[in-house]
Each structure stands twice: as structure tokens, then as C-alpha cells.
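Starting off with a structure, shown below.
Here the complex is missing one protein chain, while the rest keep their positions.
What follows is chain A.
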Amino acid sequence: MADQATISAAGLGAARTSASEAWGPRPRRALSRRNIIIYGTLTVVALYYLLPLYVMIVTSLKGMPEIRMGNIFSPPMEITFEPWVKAWATACTGLNCEGLSRGFWNSVRITIPSVVISILIASVNGYALANWRFRGADIFFTILIVGAFIPYQVMIYPIVIILREMGLYGSLTGLVLVHTVFGMPILTLLFRNYFASVPEELFKAARVDGAGFWAIYFKIMLPMSLPIFVVAVILQITGIWNDFLFGVVYTKPDVYPMTVQLNNIVNSVQGVKEYNVNMAATLLTGLVPLIVYFISGKLFVRGIAAGAVKG
């Protein structure tokens, strides 16, 4: 031991790196074969997945003459934002030529109430199922879970009839209702499992402290569940914003969501295919979920870290 101490004190690097005199942390090489393989593979895969995005961005910034030259990978010689403006404001779908802007606002008017209402109801559902074992809770939960496994295509036509009878067919309210209902199984499951992981004693302590159903929900459970709310918001915003099927089935052209309008722009057959406008329109439509991912990703991690501290 004394010898080793002398050697290290003298700073004999050779003695430290030789295997017989192992001392302190094990040396790590940055360019080990393992690292090369891992980072090499990751880089290749990342490039492969980023390539379509690159093509879309590049194409959306080119003019039509340049696109006709056929070099889809080459960067634009002359950058133009005209396709973006056209996609947003003047692209034609059928008879009206207002671009995607109207669809965007429709989508906002669909997504916000659907997200808020579905999460509010589902979180209370999950809380009640996890903490208040009311009579028939198990049956209720089973039905809900079965609901999550039924492909919703089979319910499209019955819902058309239901909405028609309610007088909501073709309206935004109807679509919001449909989104809320279809978000219920998975969201309730999400919240139930989260609330079930909250220590039961916390809930008992709150009851001894005289808090009722809503007081416990608002004062104890809600402040503890930011992470799961962020997850639910991400799920719902992306799911509802990207939805095409319900939008096209349950609404009319003047309230079509952005995705449906995008489809109509891209698939319109008259005239020339304007690839740059199509690309710009697609990027515009995908922007909202992308932004949500980028912002909430950070929040998401922070939320989990904050919630991980045991009380």
C-alpha cells in the first residue's frame, strides 16, 4: 500500500495504466470499438430518418422551375417562401381558395376543447377508480378497457346516427364530443394507473384530515400529477390534431380540420402538381405536434424528476 501511494504521489503515469498496478477509475477510451459501432449506427439511422424531412424542407423552398430540374436532394439555388404563403393563404381546395389557414383555426377549435374536456373527465375517472372503490368500479373499468380494444372503425356508422339524432352531425361540437369519448379509455387507464401509484396512506391521511372527494382531488392529487397531465396533453394534442378519419366523417367542408384540408390540397387533380406548395402545406400541418413535442419534452422530463421525490 505504501508503495502504491508513493508511486501515485510521484505521478508515474506508466505505473497507473499498466494492468498490474490498477489504481483509481478504470481508463476509458473515447474511440473504443464499442463507441464507434454505437455512434456510427445511430448516426446512419438518424440520417436515414431525417432525409425525408430534409427533402420536404428543401423542396418547399424551391420554385416550380427548379423542382422540374429533378435534383430533389440539392439545396435550393434561389430560396423562396412563396409556396409557404400560398399553402397558408391561397391554395385552393375545391371551390374556395383560402389555403390552410381556415383548416388551422378549425383544428385549433377542435383540439383545445377536446383535449381539455377529455383530460378533465378522464383524470377524475381515473382518480375515482383508483382511490374510491365504489360499487361496480371493477365492472366499469373492465368495460372501459374493452372499449380501448375495439377498433373504432366499427363504431363510425353508429356514431353518425347518434350524432344525427342529437342534431350534432357536421358540427364542431359533434367532433369534439367524438374525440372526448374516444380518448376516454386510454386516458382513464393512464390516470388510474398513475393515481394508483400514489401511496394509499396519503389518501387516507387526507381523509382523516377531513378532505372530501373534490378537496383530495384538487389539493392533494392534482398538484402531484403534473407529469401524467403532460403525458396526457401530448397524447391528446398529437392524436386529435393528426386525426383525419373522424374529421372527414363527422364534419362538413366549412369546418374541416387542417388534416382534411391538407389532403384536399395535395390530392386536388386539376392543374399542375405544385410539389413545393404541397410540401409547405404538409410541414405547416405537422408543425403543431412537432412544437408540442419539442416544448413538452423538456417539461416532461422535469415533471418526472419533480414527481420522483418521495413525500
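Note that in this section a contact is a pair of C-beta atoms (placed from the backbone, for glycine too) under 8 Å apart; a residue touches a chain by one contact, two chains touch by 3 or more; residues count from 1.
Keep in mind that, in the parts below, contacts and distances are computed from a predicted model.
Novice: Out of "sn-glycerol-3-phosphate ABC transporter ATP-binding protein UgpC", "RNA polymerase sigma-70 factor, ECF subfamily", "Peptidoglycan glycosyltransferase MrdB" or "Putative membrane-anchored protein", what name does the UniProt record list for the absent chain?
Specialist: UniProt lists the chain left out of the view as "sn-glycerol-3-phosphate ABC transporter ATP-binding protein UgpC".
Novice: Tell me which residue among A:58, A:163, A:186 or A:206 touches the hidden chain in the full complex.
Specialist: That would be A:206, which touches the missing chain.
Novice: With respect to the chain omitted from the figure, which of A:151, A:223 or A:271 is a touching residue?
Specialist: Of these options, the touching residue for the absent chain is A:223.
Novice: Provide the residue numbers of chain A that touch the chain removed from this figure.
Specialist: Given the touch definition above, chain A has residues 199, 201-202, 204-211, 215, 219-220, 223-224, 309-311 touching the missing chain.
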